[in-house]
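Of the protein chains in this complex, one is absent; all others appear in place.
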Amino acid sequence: MTIKTYRQTLHDTLAEEMRKDPDILLIGEEIGHFEGSYKITAGLLAEFGPKRVKDTPIAEEGFTGAAIGAAMLGLKPIVEIMTINFSLVAMDQIINHAAKIHAMFGGQVNVPLVIRTPGGGGQQLGASHSQNIEVFYAHIPGLKVVCPSNPADAKGLLKAAIGDTDPVLFLENLGLYGAKGEVPEEDYVLEIGKANVARQGKDITIISYSKATTVALEVADELAHEQISAEVIDLRSLRPLDRQTIVESARKTSRAVVIEDDWLTYGIGAEIAATIQEGAFDYLDAPVRRVAAAEVPVPYSKPLELASLPDAATLSKVIHQILDATAFNR
Amino acid sequence: MTIKTYRQTLHDTLAEEMRKDPDILLIGEEIGHFEGSYKITAGLLAEFGPKRVKDTPIAEEGFTGAAIGAAMLGLKPIVEIMTINFSLVAMDQIINHAAKIHAMFGGQVNVPLVIRTPGGGGQQLGASHSQNIEVFYAHIPGLKVVCPSNPADAKGLLKAAIGDTDPVLFLENLGLYGAKGEVPEEDYVLEIGKANVARQGKDITIISYSKATTVALEVADELAHEQISAEVIDLRSLRPLDRQTIVESARKTSRAVVIEDDWLTYGIGAEIAATIQEGAFDYLDAPVRRVAAAEVPVPYSKPLELASLPDAATLSKVIHQILDATAFNR
Amino acid sequence: MVSRNTMTKTGRATNKASDSSNVDSGHQDNKDLLLSFYEEMVFIRHFELKASEMYQKAKIGGYCHLNLGEEATVVGLMRATQKQDYLFTTYREHGYAISKGSDPGRVMAELFGKADGVSHGWGGSMHLFDKETHLMGGYGIVGGQIPPATGAALAISYKNTPSTDSPIVVCIMGDGTTNIGAFHESLNIAAVWKLPIVYVIVNNFLGMGTSVDMASGEPELYKRGASYKIESIRINGEDPLEVYNTSLRMFRIAREEHRPLLIEAMSHRLKGHSVVDPAKYRSTEEMKEAEQHDPIPMLEKKLIGLSYLKESDITSIVAKAKERVSSAVAFAEQSPNPDIRQLFANVYSKKLPNDFYRLPGEPLFDEHSFSK
Partner (left out) sequence: MVSRNTMTKTGRATNKASDSSNVDSGHQDNKDLLLSFYEEMVFIRHFELKASEMYQKAKIGGYCHLNLGEEATVVGLMRATQKQDYLFTTYREHGYAISKGSDPGRVMAELFGKADGVSHGWGGSMHLFDKETHLMGGYGIVGGQIPPATGAALAISYKNTPSTDSPIVVCIMGDGTTNIGAFHESLNIAAVWKLPIVYVIVNNFLGMGTSVDMASGEPELYKRGASYKIESIRINGEDPLEVYNTSLRMFRIAREEHRPLLIEAMSHRLKGHSVVDPAKYRSTEEMKEAEQHDPIPMLEKKLIGLSYLKESDITSIVAKAKERVSSAVAFAEQSPNPDIRQLFANVYSKKLPNDFYRLPGEPLFDEHSFSK
């Protein structure tokens, strides 16, 4: 184990995989000469050259689609879309093409493509640059969506995504790039489609993913001081979704709350709550609650932006409400 | 009241509003000379001329964005996107621009825009042409999404959408264009954001929207013969979502099922189920179930396509399962 | 358009044939070639007419777009490709699939949605795919094929150096398609990355009902290549030989120099946009004009003039074409529907933990799946 940032882990994992497999190439805006908008690819152009680290024109639809075609012919492209907000201009290629080509053509061709892109608000980037719209991709059969919440998972899931024979949207987070954690040194690969019980507990289940998992774990730590034992489930994969692990936990704790950085209505949490109410109906002491962003285009002003986003204090408050409503006693 | 098709109603309502307000113009591919891919706009070029019925190049992003700009300067453009599948190439303009411009610029400018587009599978159009991805738009604060299930609602909601000062996605359905129904002759305007109790009942609540409402009503009719009284809620608006009406019904019937043509995971039904479990937790006798499409890119082959889509028989079966599990006796 | 003298007797260009081969329509040696063009054009014509008929009989569903009127372009282009070349095309692609080498029976079976269809019944008319012949798909989203086609050329240039054997990509699109963003982004990328791809605009003057003049600020579409410094040419798409010769030359440049090129082939659509479109928006004159440009009678006239063909040959060629079409239909008829139990087989290339293999209405959970 080494302590590394999420950013460094992504960088190192990309380099490691590229050294092993000459068919991997990186495609994206400003990933080479500029060394990456968020510096994930710093130094890779120098190491691997312009054939394998391809700076692109500003044309997300064009280069994401090009990566699809390259994957159809057997390369293993890893695309960087600078932030998930810009994926909206590439959406037709991702949803109507990457996700469909295998099935629509009767299984004759694979699209072994990874699309790396960060989401995340809270950076004062304004309405069009602060979205968490991974639910769009998670909704689509034919795509996989993984969302590491810490450096070790970043390694394990990136390796899994690169090794996958289907298109994988690899969701990063602007707020996690600087986060540090222990990272296994060996060839660490996680299985896509499995959630992680990030913390064991018995009184309530907190379901989260990506950066919100950091908040969930922080709150769980605090609750422990009050003799409240919270279980934290880090989804790791939004599609396929590990419903089994979620529901087993909810059956055990009989209470559940979801925290996510996305808007509430039709967000990831909706599916989680719908799943739990069906799978743990007889076990629940209270409805599943959701802690999510306020339903506004994210404002630039810092106080407004903060008011619109979920945080630890809010999660903690909601958990106390659930516990109180269910006559929890410590 | 007159009996009219959904198609004719849309056509007549567009013409009626255009006659009243010279600032309304239609923008879309093949809406003029070709008279509309689904003939909604047939004859309108002849009546209103090329200034107000604008055929466009094949450039959904360009012309949808152009409609946004025209709306910002006070026109009332009504865009037709031939099917919702093609809206994926215009998504950045709809989500990053139409939905954000009012808020991101501090409320200084409105975007009074209507985007009409049909969804719907079941036409053997294959994976990229058979989607129901309205949940993408319903997820976005700043947009409104309405989804009439019958000719009368088509009139009432289209008038509301045209009269609205914000961007409205007006969801039609390929499978509804030929549907007939009574249409009020007067200036009939529905309020956006209100669900309709399309049928009163007391044993179970069926929640649906757009074409699925037809199925829900059909099943409710059949169930009546078995002395099962089903209440049918037609959402009419996906955003804003009328949670109150849904939950009041579920509290009353203590059982609920959602039917939708979209894929299940992270679909519209997820939000409905999540909402009901929170709002009617103490009233429910069984978990909310969802009847939705199988999670595959929709196949072309008719038998495969049929197998992947929900239908009346399936809904009926699920309702019986719910009733059986809750010791319902007639 | 081009005027080199080297000849080839082979119909489909072979690896070798691409070295500056060119065929002159007046020369005796090209008889076989021209006749084979003619036969294939006639076959495609009758295949398409049958498809239309089968659509009316509800054997075919969805949307169905035909190559009627574009046969010379189809055949001229496809004959100039080599086996190893990749083809990305539109929803209007039956002829291309056949001319690139797909079995007509399997193409018809796909239109019928059958298990033996080239896409195993998953694609239908708009989404033919044939791994064998390097048909990398018909695509139903306007412009949707262009970025993947461009990326396929990237994969080629990643693995191959320019040579007479290098595969290339041929990317077909309609005139209306040149107005969508994917066209612009892709051509620019291909230019910047120097990719071995030939973009082909089949200009049939119409999107669905919208004319090129109404849709494009610059209606001479090949001129748009200049925005990317892409060498471009406009040719007469009604003459299979001109299409063939230009294609050979342009394909060879792409192959041997690894750079993108653009061909605009002027053509005509004889019927509606799709089978269900009566094309009422076209005047009788316009339709007459289109019929006068029907490439099959034109070629017939020419071949008769050159004494390559007699009226009686025509009758037998048509009869043979019809017979082949009938067998294609028979093959399609007898092919089974895809197995419903295979509904989830193609979502991903491998079976996944926790993927959602449920038919509509099935509950999320089986009670026995929970650890007690």
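In this document, chain identifiers A, B and C correspond to the written order of the chains, with residue numbering beginning at 1 in each.
Criterion: a residue touches a chain if its C-beta (ideal position, glycine included) is under 8 Å from a C-beta of that chain, and two chains touch if they have at least 3 such contacts.
Not measured: the values here are computed from a predicted model.
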Query raised in the report: If the full complex is used, which shown chains touch the chain that is missing here?
Result: A, B, C
Report summary line: Contact with the hidden chain, among A:T165, A:S229 or A:T314, goes to A:T314
Query - Those residues of chain C which, in the complete complex, touch the missing chain - result: 179-185, 187-188, 190-192, 214-218, 223-224, 226-230
Report summary line: It is residues of chain A that touch the chain not shown, namely 29-30, 33-35, 37, 55-62, 85-86, 89, 123-129, 264-265, 289, 291-297, 299-304, 307-311, 314-315, 317-318, 321
Query raised in the report: In the full complex, which residues of chain B touch the absent chain?
Result: 25, 51, 54, 56-57, 59, 61-75, 77, 92-93, 96-97, 101-110, 141-142, 144, 165-166, 191-194, 237, 240-244, 247-248, 251, 275, 278-279
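Methods note: only the chains that are shown with their structure count from here on.
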Report task. Mind checking the centre-to-centre distance between chain A and chain C? Centres are C-alpha means, answer in whole Å. Result -> 40
Query raised in the report: Per the centroid of Cα atoms for each chain, what is the distance between chain A and chain B, given in Å?
Result: 30
Query raised in the report: What residues in chain C touch two or more of the other chains?
Result: 119, 121-123, 127, 139, 141, 144, 181-182, 346-347, 355-356, 363
Report task. Check each residue of chain A and list the ones that touch at least two other chains. Result -> 61, 92, 96-97, 103-104, 141-142, 241, 278-279
